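One structure is given below, represented as structure tokens, and several questions about it will come after.
A single protein chain has been removed from this complex, and every other one stays in its place.
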Amino acid sequence: MPVHNKLGWLRIPLYGVLVFLYLPISVLIFMSFNKSDSPFMWTGFSTKWYSVLIHSPKIMEGFKNTLIVAIVTTIISIVLGTLLAIGLARYQKSSALEAVALTPAIFPDLALAIGLLALFTSLHLTLGLHSVIISHALFCMAFVTAIVRGRLSQIDSSLEEAAQDLGDSAVGTFFRITLPSIKPAIIAGGLLAFTLSLDEFVIAFFTDGPSTPTLPIIIYSMVRFGVSPEINALATVVLLISALIVTIAQRNVKVQDQI
Amino acid sequence: MRISRTAIAATAIAGLLLGLSACSSSDSGATALDPNADLSTQTLTVSNWAAYNPEDLPAKFEEKFGTKVTITNHATNEEIMAKLTAGGDSGIDVAFVSGQFAQALAAQGLIEDLDKTLIPNEANLYPEAAQLAYDPGNKYSMPYSWGTTGICYRSDLMKGNEPTSWNDLLMPKPQYKGKVTMLATERWLMLPAQRALGYSLNTQDEAEMGKVKDLLVKAKSNLLAYDDTTFYTRLVTGEAVMVEAWDGWCNYGIAENKNIKFVVPKEGSDLFTDTMVILKTSKNKEAAHAFINYILDKDVQSWVVDNILYKVPNVPAMEKSLPALVGAYPNMGITPAELLKNEALVDLGDASALYTRIATEVTAK
Partner (left out) sequence: MALAVKSEGRDAIKRRALLSRAVFLVPGLTYITAFMLIPLGFIIAYTFLSRGTYGGIEFIFTAENYTRALDSLYLGVLIKSILIASTTTILAFLIGFPVAYAITKLPTNRQNLLLVLIVLPFWTNFLIRTYAWIVLLNTQGFLNKGLINMGVISQPLELLYKPSAIVLGLLYAYIPLMILPIYSALVRIDPAMKEAAINLGATPAQAFRQVTLPLALPGVLVGAIFVFVPSVGNFIVPELLGGGKTIMVGNLIRDQFLKARDWPFGSVLALSMVIMLLMLFFIQARVNRRVLGDARA
């Protein structure tokens, strides 16, 4: 059906959006290889800003903090999000509960941030990476729930019911039947949680302690002092990492479609 | 595989819970300091503005005293204040804040009175440094650097129209409209208008502040942007020709373009001081005192002068560094006596709400 595939004038918005999305990013990547530290003038090719990056203890420390937060957040969100998704799909069909479970994903980040800050300070909790993890896991969990819940509504529950009718325990059914069939969705959800946490700024800004800044917090203090090739190099690295994760996630979603 | 993953999750959650429970032990108030304490058993977390101290400071301090030092950065006074006043232990031992914020921290009982027997290097300070309005005698804060606010401008792009008054910034000539920036932080946002109208920088008079607001709203239409951090870059690129600036930061621009000049307008300006304070919640107070004392050392503070291009209230450090710098950076030569003629910013207490409201009204217009 060649006619069906013809884009016609729709080409304009499609390619226009791609230019719009990639123009600023391309400039950043390009300027990250600039020899001089002028943000606006190209003076020659150099990779020195990448070595500046690697040798900056502040950025490396922030990177480590961010990784800790993202990894622990991902683990918590996968466990809680998957359980909740199964519960909602198999044991308690309620649109109200579902709305509650998914709201953290879209709840205004600033409101969430100050609500959590109010909770933590009234508990006299010392702020640090643990408070960021608690906060990130909340909204990341909702994304895992959404993806796994979506997958569960596609697969037939009769197999699980049959297993339980045959006397299998709920836990047994979970590990033998349910878990393998939703594995791709869990991986995709986990990767999404990981990237979301990696890049999150507003909630971390309010709930992090001053001695353990995450990378986005460090970037915030850096960008306010102007563009530097160091930031451009950092942006390029972050983009590469994200591209890798999105590609892996995409592969898993495709696998899921084929099952 | 499954077991190890469960183990990781369990460890993570356990760690989380430990973090939670370790929080609530609150400090039991002031304890006498031990001058002979073993500093190598203490660790310090210090929060300072980015690039405001020598990068090897932690390493050098650890080499000398055995104390492990972590330096974290804040971008603004407000940011560190929010962390310090949020309640609970912020994990910070020593914080760098501007004088009026140190005063606010002291009023809330959040910072420790300094034990001067542990800070013998205080003797390096100019006598003027003990007369600062936010903390006379430096009871709870130790000055790190000081300076004043003025107009930083491109003399080549403003030939014949060099600014001399705050009104030149607030009501620029037509050819400079849209090429002017002002500081965004509340107190310094108000300053040009307060000075131009002849009011105190610490005024709490609502009628005066109403006039300040009107003038600032009028000035806003001529601005390129409110900018606290990149104004000197804008001068270098020519995006702006004249900006409200702190003297030290104007020097960053001068370093890149000799046509950039700094002037304190004829109506006068402020005296700001960036200080060091020790938090009450610190469990490493001996090391914190040793740290402040170390900072006041001649060589450490002359690093500040040489690299940050800020003036410090430290006699031997200024004597060491000033001669080489004052030619290129004339504002480095402003003397402590001249600085002290300017009005020092002090904490406003309840009236800070008035300032916040007026800042909001100006920026929302």
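A and B are the chain letters, set down in written order, and residue numbers restart from 1 in every chain.
Here is the rule we go by: a residue touches a chain if its C-beta (ideal position, glycine included) is under 8 Å from a C-beta of that chain, and two chains touch if they have at least 3 such contacts.
Only a predicted model underlies this, so the values are computations on that prediction, with no experimental measurement involved.
Engineer: Looking at the whole complex, which visible chains does the left-out chain touch?
Structural biologist: Result for the missing chain's touching partners among shown chains: A, B.
Engineer: Of the listed residues B:115, B:162, B:208 or B:239, which contacts the missing chain in the full complex?
Structural biologist: Considering all chains, including the one not shown, the answer is B:239.
Engineer: Among the options A:69, A:88, A:129 or A:147, which residue touches the chain absent from this view?
Structural biologist: Of the candidates A:69, A:88, A:129 or A:147, A:88 is in touch with the missing chain.
Engineer: On chain A, what residues meet the omitted chain?
Structural biologist: 4-7, 10-11, 13-14, 16-18, 20-25, 27-28, 31, 39-40, 79-81, 83-84, 86-88, 90-92, 97, 99-101, 103-104, 106-112, 114-119, 122, 134-135, 137-138, 141, 145, 169-171, 195, 199, 201-202, 206, 215-216, 219-220, 223-224, 227, 231-232, 234-235, 238-239, 242-243, 245-247, 250, 254
Engineer: Can you list where chain B touches the absent chain?
Structural biologist: Residues touching the hidden chain, for chain B, are 78-79, 81-82, 85, 87, 104, 107-108, 178, 184, 186, 220, 223-227, 237-239, 349-350, 352-353, 356-357, 360-361, 363-364.
In the analysis below, only the chains that are shown with their structure count from here on.
Engineer: Using Cα averages as centroids, what's the distance between chain A and chain B in whole Å?
Structural biologist: 35
Engineer: Please give the residue numbers of chain A that touch chain B in the complex, ascending.
Structural biologist: It is residues 39-40, 58, 71-72, 75-76, 79, 117, 120-130, 133-134, 209-213, 218, 220-222, 224-226 of chain A that touch chain B.
Engineer: What residues on chain B touch chain A, complex-wise?
Structural biologist: Listed in rising order, the residues are 8-9, 12-13, 15-16, 19-20, 22-24, 26, 45, 47, 50, 70, 72-75, 80, 83, 86-92, 228-230, 233, 237.
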